[in-house]
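The complex is shown incomplete by one protein chain, all other protein chains being positioned as in the whole.
The letters A and B name the chains in turn, as written, and every chain counts its residues from 1.
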Amino acid sequence: MKALSIHFGKVEVEMNTGVDIKDITNYLKASIRESNIMDGNLSAAVVGSTGSVTTIEYEPGVVEDLKKAINRIAPPDQEYEHEKAWHDGNGHSHVQAALIGSSVSVPVRKGELVLGTWQQVVVINHDNRSRKRTVQITIIGTQ
Amino acid sequence: MKALSIHFGKVEVEMNTGVDIKDITNYLKASIRESNIMDGNLSAAVVGSTGSVTTIEYEPGVVEDLKKAINRIAPPDQEYEHEKAWHDGNGHSHVQAALIGSSVSVPVRKGELVLGTWQQVVVINHDNRSRKRTVQITIIGTQ
Partner (left out) sequence: MKALSIHFGKVEVEMNTGVDIKDITNYLKASIRESNIMDGNLSAAVVGSTGSVTTIEYEPGVVEDLKKAINRIAPPDQEYEHEKAWHDGNGHSHVQAALIGSSVSVPVRKGELVLGTWQQVVVINHDNRSRKRTVQITIIGTQ
């Protein structure tokens, strides 16, 4: 039985005012190469309560469609309780991020991320200001 | 301290035009038995950007209710930017899948998946055509 190893990575992405969506797949692939892990599991988790991660086909149309859908689910121009106490204008950002989720798991096989041909891992900034978003990467598997 | 081991599995499910929802719990259970892992964690991740995984009570009523809710969140008959470039009719499929998410983690204890009595793991096809959907399984734990 091969011993398991673990590898840690971190992606920092400059992001525009939300909803902004950026492809981080190449960072995850680089992290797998660094790890020398061939078969296992990669977890990607965004740090911060107004960010989220998911997978999409990263092409301009889907990116735009997803932004619109996110803003329909928790519209920026609605009244939020968060605003009454904090007045920072990002009540909708918190709700959007909580609904999408902060982490995703992606299988690693033969040294590669297992994604569909048109499937990429993305980080989303929902905040009402530009942010540097950090995504923590943890890869566990056999070399 | 017991050494950790890792096991890989794969489920392939023939699925109808979306929204189609299928129970894959028994495949995950079989994979745990194969692995001989008693205590750990199972990750299930769908391959492809128009599929998703989650857990539900897999009974016909909830399945129908979830399909309706998914089609309310991103209705098939709405205009999508994705369509303007690609004309493949599945703009809504991409948005639906991204909102639900591509992976789920389930605890393994004493050789069993830890789910509620009425809780099953399901794969969802959101695409506007029938698809064979692949779910990758990674189990990490002690035997």
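Descriptive notes on the structure:
Note that in this section contacts are C-beta pairs under 8 Å (C-beta built on N, C-alpha and C of every residue); 3 or more make two chains touch, one makes a residue touch a chain.
Bear in mind that the values here come from a model prediction, so they are computed numbers and not experimental data.
By the touch criterion stated above, the residues of subunit A touching the omitted chain are 3-6, 8, 43, 45, 47-49, 51, 73-74, 80-86, 91, 94-95, 97-99, 101-105, 136, 138, 140.
For subunit B, the list of residues touching the undisplayed chain reads 1, 3-4, 39-41, 54-57, 59-62, 64-66, 69-70, 73, 99-101, 104-107, 109, 114-116, 118-120, 140-142.
One rule holds for everything that comes next: only the chains that are shown with their structure count from here on.
Spacing of subunit A relative to subunit B, judged by their CA centroids, is 18 angstrom.
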